[in-house]
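Of the protein chains in this complex, all but one are displayed in their positions.
== chain A ==
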Amino acid sequence: MIDNHILAPVFVQLFTAVIQLMFWRKTLTQRYLSVGGSFIGLLVAIRLFSRVYQDGILTMNAANWDAPFGIVFVADLLSVTLVLLTSIACFAVSIFSSIGVSRQRMLYGYFPIFHFLIMGLHGAFLTGDIFNLYVYFEVIIISSFVLMTLGGRKAQLEGAVKYMAMNILASMFFLTGIGLLYGLTGSLNMADLALKVRQVQDGTLVGITSCFFILGFGIKSAVFPLYYWLPSSYHTPPSAVAATFGGLLTKVGIYAMLRVFSLIFVPDEFTRTLLMVIACATILTGAFGAIIKTNIRRLFSYLIVCHIGFMIGGIAMFSKLALMGVVFYLIHDIAVKTNMFLIAGLIRQLRGTMDMDKLGGLYRDYPKISVLIALVLFSLVGIPPLSGFWPKIFLFQEAFLQTQYFFVAALIVGSFVTLYVIANMWAQVFWKNPPREEEVDDRFAPMQPYRKLLMVLPIGMLALTTLYIGLNAEAIVLVAEKISSQLIDTSTYIEAVLNKNNEL
């Protein structure tokens, strides 16, 4: 079905950003605009989701050029689910930012850039054209560079150099892959590519092209040999920024991998083995990296890497059940990882540090907030019936069915280390008495009540989302099942994009 509302989430973010640019240096107005824009974006995303859930895939041809020739935007269930989750995360982060980001950063355009970043994310999820996907990736990385460096502390700039170099390199690999793909098929439309790649005679060349995509998306999503930029940069920006990055940016890599490897290159034996090895190594290195870290945000950065491995492993198994696990995990991961970094920001406000050795006594001083945080930590670990538990069932089941025992072992180790690390963090940060009572720098207690509320509200909101995902798992499983059957059987996607009868 043709529908021009597909682009509404992109435009809401774009207009929010542009209107904010008109209020340059008026930070209070920008805060209201940001929260308002994010809220409208959330409503639009909910509407788009419900339409796609009921009516099936929607498409839109830019400038009315017919499908394989022009740029096409496609809203299938995977895209709109991710758009919806991004909107929820964006809403939460924008509320948190209004208190959690320093005025200095706001003066230099924090909010407009944040909304440009979200616009890039929405666009990347909704586009059906592989070069357009590249362009949206660039929108995302250039915005993230600015957010990463805004403030200009030494550690931030050092992290930004690594982040910048690796991400530009990733885009380069991605673009090289697109170039080769265009040379092979003469098309850029993903649905059209899906049909044409199958007709290419030279299988080796297709394999090499797919390796470029693995490399490019692998760097973006931080998989095993390519993840070093992530733990060395994500602990440097303000927590609101780290929340956006940690929750959403690596997941775009996973989304792109899901899309490209289900639609264009259906994984063959070699690719699957490669992805499986990468997945196991990612889980193990991420998990062991997390054990030795004492700074909360460095620890969370390694946990991101660890849990990316779960999803890569699911893609490697490439069956309906495995992809259900991947999609469910993706949904859970966006909500939880965003929340984790917001929590790190809150802890910094409560204690003035994020080093576990210097922290302590949070449960004694703030029992209610601690219980809220505990809920999020439990769902990250995957304690039933919270959200992290359900996708792992599917991953385990499929791994046993396909006798991928190394992956099963890696999953178990990854989950246990996550449990250990989080339990250790809980004991250190919440239960232990602070080592030096007199040095505790509590900026939270003297705050006005509404400011306190603005800091805790987004965490509560995301925790509610997690709780909903966990307790109403049946609904999420239904969505994940629909998405994974669309990913396995791509004919509905291809027909929806290329079918000429669509033009009414």
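Simple rule for what comes next: a contact is a pair of C-beta atoms (placed from the backbone, for glycine too) under 8 Å apart; a residue touches a chain by one contact, two chains touch by 3 or more; residues count from 1.
Criterion: contacts and distances are computed from a predicted model.
Peer 1: Out of "Cytochrome c", "Phosphonate ABC transporter ATP-binding protein", "Multisubunit sodium/proton antiporter MrpC subunit" or "Sigma-B regulation protein RsbU (Phosphoserine phosphatase)", which one is the UniProt protein name for the chain not included here?
Peer 2: "Multisubunit sodium/proton antiporter MrpC subunit"
Peer 1: In the whole complex, not just what's shown, which of A:2, A:18, A:62 or A:155 touches the removed chain?
Peer 2: A:155
Peer 1: Looking at A:29, A:295 or A:319, which residue reaches the missing chain?
Peer 2: Per the contact definition at the top, the residue touching the missing chain is A:295.
Peer 1: Among A:46, A:169, A:195 or A:477, choose the residue that contacts the chain missing from this document, as touch is defined above.
Peer 2: A:169
Peer 1: Please pick, from A:135, A:274, A:374 or A:393, the residue that touches the omitted chain in the full complex.
Peer 2: A:135
Peer 1: With the missing chain put back, which residues of chain A would touch it? List them for me.
Peer 2: 131, 135, 138, 141-142, 145-146, 149, 152, 154-155, 157-158, 160-162, 164-165, 168-169, 172, 175-176, 178-180, 182-183, 186, 188, 235, 293-295, 297-298, 348, 353-355
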